[in-house]
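Note that one protein chain is taken out, while the other chains of the complex remain in position.
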Amino acid sequence: MSKIGVDEFEAMAQAQLPLVAQLGISVEHLEQGRAWLRLPFSDALLRPGGTIAGPALMALADAAMYAAVLSMIGKVELAVTINLTCNFLRRPVPADVIADARILKLGKRLTFGEVTLYSEGDGDPIAHVTSTYSIPPKGDEE
Amino acid sequence: MSKIGVDEFEAMAQAQLPLVAQLGISVEHLEQGRAWLRLPFSDALLRPGGTIAGPALMALADAAMYAAVLSMIGKVELAVTINLTCNFLRRPVPADVIADARILKLGKRLTFGEVTLYSEGDGDPIAHVTSTYSIPPKGDEE
Amino acid sequence: MSKIGVDEFEAMAQAQLPLVAQLGISVEHLEQGRAWLRLPFSDALLRPGGTIAGPALMALADAAMYAAVLSMIGKVELAVTINLTCNFLRRPVPADVIADARILKLGKRLTFGEVTLYSEGDGDPIAHVTSTYSIPPKGDEE
Partner (left out) sequence: MSKIGVDEFEAMAQAQLPLVAQLGISVEHLEQGRAWLRLPFSDALLRPGGTIAGPALMALADAAMYAAVLSMIGKVELAVTINLTCNFLRRPVPADVIADARILKLGKRLTFGEVTLYSEGDGDPIAHVTSTYSIPPKGDEE
């Protein structure tokens, strides 16, 4: 069971993650070590050729990874992204994008996971992300 | 000399890259294979602890890489990001962020570069990005 | 069904991939878009603390990705690695390492996949790799 609730994470994200609020990203479901988030389709996100802008996909993946981290450790506001690698695989179709994030390693200080992004209703991934989060001990400023 | 002008790139970016327009990103300077872009500081970008949101930094880096690519090949609208790896190094101070992008390899179809991000007035990088762009031949839909 | 056989791939790898031969890497199983390879444990691979050397793990992952690519396209000798991102997650125990590679996107020119590495007999991944391969058309020298 997730150590943070959907409402709790969304309130936190709305307050803390400016692009999450601007892009209208919402949480579909949380489990321990797993999170599904949704980026609603909007013409405002389109690039030439109808592709959804890459940075919007990365913002979605980063938020999904954050939710998956907090699903394991609870509400820790200082968890920060150390790195994020995004591979863009296919042109998204004009539809909502679903991110499926899961934690592959929860360490004392470093957490690693992967996020797969899909266009809703289509099984082929449009992007794949790996990311490491740091959970600093109190008072630490790595 | 850059094969695309600052005004020309900014008009293209405003029209095509939705987050560039929303975040107020502008071009400082272009040379052939090199681009400097600016993300204006705004309270709206802050995360807890005063850190500028990671996705805003990635959007800046992606736009800077795009400008550096177009500085070498001119106005090619179908250039797309294949991958982007961002390492977050230091907490940005509350100031504008400058991105310095340069191309390390221009191939026939793939272009690779790196982007270093700084807080204005501070020499230490806050983030480092590497990215590969694809320039598809006409009619190709990799 | 794989478009290349285990024996055929191993002969090719022995002849072409020098580290595969030196490290004694072998193929466990091939399916279309999926490959399992084995790195035999050897004291010669150890780092301080008993950790298997990172470059040996990366060589294993690269070979596994190559096998997975060829399982989809057959024996194409010019397929080359464009990039490889390796995240080291846990200290391997002193045992053989198994790589499980799968293709997430097969494009006309670019192929992307991920490889998960395990110590044999232990379900927790010790490393995670993503990689892009290029399959150049004849006569092309990207």
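Which chain is which? They are A, B and C, in the order written, and residues in each are numbered from 1.
Convention: contacts are C-beta pairs under 8 Å (C-beta built on N, C-alpha and C of every residue); 3 or more make two chains touch, one makes a residue touch a chain.
Nothing here was measured: the structure is a model prediction, and the numbers come from that model.
**Q** What shown chains come into contact with the chain that's not displayed?
**A** Result for the missing chain's touching partners among shown chains: A, B, C.
**Q** Pick out which of C:V69, C:C86, C:L104 or C:I126 touches the chain that's been left out of the picture.
**A** Touches the omitted chain: C:C86.
**Q** Given that one chain is not shown, which residue among C:P40, C:P55 or C:P94 touches it?
**A** That would be C:P55, which touches the missing chain.
**Q** Kindly state which of the options C:P18, C:P40 or C:G74 is in contact with the chain not pictured.
**A** Within the whole complex, the residue contacting the unshown chain is C:P18.
**Q** Which one, A:G24, A:P94 or A:G107, makes contact with the chain that was left out?
**A** Only one of A:G24, A:P94 or A:G107 touches the chain omitted from view, namely A:G107.
**Q** For chain B, enumerate the residues touching the unshown chain of the complex.
**A** Contact residues on chain B toward the absent chain are 85, 87, 89-90, 104-105, 112, 114, 124-125, 128, 130, 132.
**Q** List the residues of chain A that touch the chain left out of this view.
**A** 82-83, 85, 107-110, 132, 134, 140, 142
**Q** Taking the full complex into account, what residues of chain C touch the chain not shown?
**A** Within chain C, the residues that touch the unshown chain are 16-19, 22, 44-49, 51, 53-56, 58-59, 62, 77-78, 80-88, 91, 141.
As a convention for this text, only the chains that are shown with their structure count from here on.
**Q** Based on the averaged CA atom positions, which chain is farthest from chain B?
**A** C
**Q** Distance-wise, how many Å sit between the C-alpha centres of chain A and chain B, to the nearest whole number?
**A** The computed centroid separation for chain A versus chain B comes out at 21 Å.
**Q** For chain B and chain C, what's the span in angstrom between their mean Cα positions?
**A** A distance of 32 Å separates the two centres.
**Q** Once you find the CA centre of chain A and the CA centre of chain C, what distance in Å lies between them?
**A** Centre-to-centre distance between chain A and chain C: 28 Å.
**Q** Hunt down the residues of chain C that sit against at least two other chains at once, touch-wise.
**A** In chain C, 85, 132 touch at least two other chains.
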